[in-house]
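Apart from one protein chain that is not included, each protein chain of the complex appears where it belongs.
Let's turn to chain A:
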């Protein structure tokens, strides 16, 4: 495929045994990944997990230590960035400060000698609703506008593969939704392959067909967003993608249909098909919105798990739902999201409650959760500062 012409359709991306080492640390341990043509693929992970490095490898801005990269079946491992049918929307936008917005958008088209570069650039700017600012310099635009220009500059080239490096980070919620929709529309219309790198799980889940959760240079789990959310395989995925209540205990009994785990004296049953491990010490979990709060001890039932009694230690109202945190002796804390539909109990702090959830919503993990990391308070200033520092260090390392 020549870079001289527009991609007719998206191309497959295949990463085979990719490893990337930098002096002093390994960014990517071992990565095998196939992204089918025309899909919207999100690489989700915390800062420093190697997702941006993966993106840069695909763009040709870094060379892998070992492994091969194939785009549309063609091995591009040895080719330079400008020879790859790939465009990137950079996290820093990287708009050329010495060119007008229009010149920025037309840059790629001119390099490929595609006719009517300016006309097409105007068209792309109209798409992101910035055509009226075509003659401005990037520095005269707001952060959100710059981001849209960066997007226009990439999609105007109709690349076989579009790489997005946290491209919607600086947008406000409304514009973000609008751009998400816009991106989705463009992707469906043209059938391009999108590889989206983000740490925003909501963005990944709403936009992508397939999400791969990355941690410490390797992919932890990959699948459709709903699948990942409903059935996380590791404690990292369970906590990074939404919230989870995780309980660790020994398997006390198992049948073909279900396993039951001993959690501080109580039995928690998980369908065998939803549990990764069936013997020994295991971690099981449930999503907070699947859990119901009860004022009275419920009757024992084989299709519900019950834990309690415990006390409500925190109630926070967020409009659509209310989040309760229940401390259960011997078990720890359980988070419950209750929809504010008017049904169900409304309780205050200190009230004695039981928590219950249907057996079919539980899941069993492949690893054992670290108890300390489970509900680490991440809202106090010291931990935010520590987290920020870690992010910065990770960023520096990535650079």
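The definition used in the following text is that contacts are C-beta pairs under 8 Å (C-beta built on N, C-alpha and C of every residue); 3 or more make two chains touch, one makes a residue touch a chain; residues count from 1.
Note that contacts and distances are computed from a predicted model.
Novice: Looking at what's absent rather than what's present, what does UniProt name the missing chain, "Spermidine/putrescine transport system permease protein", "dihydrouracil dehydrogenase (NAD(+))", "Ubiquinone biosynthesis protein UbiU" or "NADP-reducing hydrogenase subunit HndC"?
Specialist: For the chain not displayed, UniProt's protein name is "Spermidine/putrescine transport system permease protein".
Novice: Please identify which residue in A:59, A:168 or A:353 touches the non-displayed chain.
Specialist: Reading the full complex, the residue touching the unseen chain is A:59.
Novice: From the listed residues A:52, A:157 or A:193, report the one that touches the chain absent from this view.
Specialist: In the complete complex, the chain left out is touched by residue A:157.
Novice: Among A:39, A:88, A:221 or A:335, which one is in touch with the chain left out?
Specialist: A:88
Novice: Of the listed residues A:21, A:68 or A:112, which contacts the missing chain in the full complex?
Specialist: With A:21, A:68 or A:112 as choices, the missing chain is touched by A:112.
Novice: Determine and list the chain A residues touching the chain excluded from the picture.
Specialist: 3, 59-61, 80-82, 86-88, 90, 92-99, 107-108, 111-112, 138-143, 146, 153, 157, 170
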